[in-house]
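Now for chain A:
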Amino acid sequence: MLGDPSGRRADSVQARASDASAEPYWSDDPRDVGWVKENVPCQTACPASTNIPAYIRAIYEERYGKAYEINREANVLPGVLGRICSRPCEPACRHGWSGNGESVSICHLKRSAGDLKGTGHRITENLYAPTGKRVAIIGAGPAGVAAAHDLSLLGHDVVIYEREEVPGGMLRYGIPEFRLPRDLLTLELHNALRLGVTLKTGVSIGNGRGETRLFSLLDDYDAVLLATGCMLPSLLPLRDAAKGADPVKGLKDVEYGLDFLVDLHRGESKRVGRRVAVVGAGFTALDCARVSRRLGAEEVTIHIRTTEEYIPVTYDEIFEAKRENVKIKGLRTPVSVKLDDNGRLIGVEFVQNRLGGWRAGGRRQAIPIEGSEFIEPCDTLIVAIGQITENDFLDVKVEMARDGNIRIAGNGMTSVPKLFAAGDYVKGASTVIEAIGHGREIANEVDAWLIGQKRRRQRVRVTPVEAPERERAWDFVARQHMPTLPLGERMKQMGEEVEQGLTRDLAAEESKRCYLCSLRYEIDVDRCIYCRACIEVAPRNCIKLVEDVEVKHDGSYGALKETKDWNQVAAIWIDNNECIRCGACFMVCPVKCISISRCEIVTADV
Partner candidate 1 sequence: MPDTTPAATAPHYVIIGVGVSGSQAAAELRDHDRTARITIITASRLPFYQRYDLPRVFNGVHDWRTFMVHQPGYYSDNRITLRRDTRVGGIDAKNRLLHLTHKETVHYDKLLVASGGRPYVPEHLVDYRRLMFGWGSFEDAMAVRQALPDGGHALLLGGDMIGLDLARTLIATGHRVTLVAGEHSFWPHQVPATERPKYLAALQALGLELLEEGDLGGIVAVEQSVAGLPARRVVFGDGSDLHGDVVMPFFGLAPQVEFMAGAGPDIERGLLVQRSLRTTDEHIYAAGNVCQIWSEKDRRYKFYNGWKNVRLMGSVAAANMTGGSDEFRSNPDAEALRLDDQGRIQSPFWEYQ
Partner candidate 2 sequence: MTIQPKPVYLDEKLDEVRQSGRLDYRSKALPTWCPGCGYFAMVESLTAVLNRMQLPHKDTVIVSGIGCASRFPFFISTYGIHTLHGRALPVATGIKMANDRLHVIVVGGDGDGFAIGGGHVPHAARRNVDITYLLFDNGVYGLTKGQTSPTSVLGFRTSTSPYENPDRPLNPLLMVLSHGASWVGQAYAGKPDHLTEMIAAAVAHRGFSYLNILSPCVTFDKTERTYSNLGLQVADLPANHDSTNVAMAMAAAMRTDHPLLGLYYKEDRPTLNENLDSLAAKAGAGTPAAGKKPVRAA
């Protein structure tokens, strides 16, 4: 299918689903959709709905190009996301479920697809016929780029207006180079936009002089998509600060992390003191801390309200930051900043917290302990507690939601006709992958609105598979670790990429670990002899004597109702939620009544 030559492993595998000669079966049945959503947790967790099992399988088959393309179907920047993705898929990974071990390094494998693909790899695009519609997109961040890519493939003429000189948005300006090499970013952005997207950089939208007016765009284009993200830092809410005021404004030695990074990536020369305190718990905070180390700070401490385990960054990030001697101190909330008589920062006053109840989103509440204030001395304070949208540029009246973000309808359109919005600009500060996912989603809506009908939607593709694609032994392969740059090397230059990427061997080993959750194991009830041989070999309590199955309101399946009464056993059934796709049941079945099919949610033409 792709130019990538099949690797040797591919030959050893009996079947390759996508090569099946027969037509797959397409389903919109909620039971199938529900199955995939339930059973392929990584894909479900992925905001871009990346078909993770498929690309990992391709990596196992050493068809890296194909793996890269599978990724690219979901997000146009696989190499980027393979590095800096927040990886919501990994906590969801079945391999990480209780008793199964550690989750698969999905993100690293994603990167390895790009890293290892052949030099002759060519990206693939499926082009629709031109529609003659014109779409303006404001913002060349992840959401905007993703939307532009999709809309252009759909046959629309797309123009991106970008304030900065180069596209990339937060990717380029918010993420340090040691995590995301700029040449890769540039290449992938280029690939995303090169099929007919007009990129206008340095163009500011707004009311000011020299700025392009939004309403004129609305006049000129068939649709306008706002994808400006969240580029204003959240203000530090110190105890005595007035609401809406910035208590640290104008203070020397105190900086907002976002500004700090953007300035850095715009090319400014940044300096920090010997002791740096970072307040905040996100990627930005960590990035600021690690950048500070690279700028020469000796003591860098991240102060967080709760504890490490509840902060929304990947384990790898924390791990690497700590390796770089970044301290993380928890259960503290800043109350005030302490300055010396010269107005120089000498420390931050915190109040000690205790952990409270759970808050929405899986975080814990932090409850200050009265009278427990203390001061952490520092020379530089970087505040990285979040970002918010910037709305000043709007010259049309748009309805806003209660949280301050723009309100959009189900089809992505704001209260202003023709005006759409996507990404962080709609959802508030989130992750790159969310932004990309949302960008594509809204692009699909825009297209539907422009054309007057949905042209693509997600469907379940069911493809038979002849044999298990895994071996039981693979379940015991340990998670492979990402090789990183030695600490000594890291500090020399800001741009030295810390993570070195998986080697072929490491990628191969790691790829074996994927359970290939999209493989659906089913028992032909009519042919099953109820011999329970499958149950006998099952590694988990994954095959059950079933009396009934719950059907949920949405039509998808809920729990299986098990029974030990022989005359109630209406089927022996594989509980795919417990199934780790080891194939043991398939191999042992004496009457060969177990079938395997690959069930994937893919975007398909209506």
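Candidate entries met the following condition: all candidates are chains of the complex that A comes from, given by their letters.
Descriptive notes on the structure:
Keep in mind that, in the parts below, a residue touches a chain if its C-beta (ideal position, glycine included) is under 8 Å from a C-beta of that chain, and two chains touch if they have at least 3 such contacts; residues count from 1.
The structure displayed is predicted, hence computed values, not measured ones.
Candidate 2 is the partner touching chain A in this complex, chosen from 1 or 2. Within the complex formed with candidate 2, the residues of chain A that make contact are 20-25, 27, 29, 31-32, 462, 464, 466, 522, 524-525, 527-537, 545-549, 551, 557, 564-571, 573, 588, 590-593, 595, 597.
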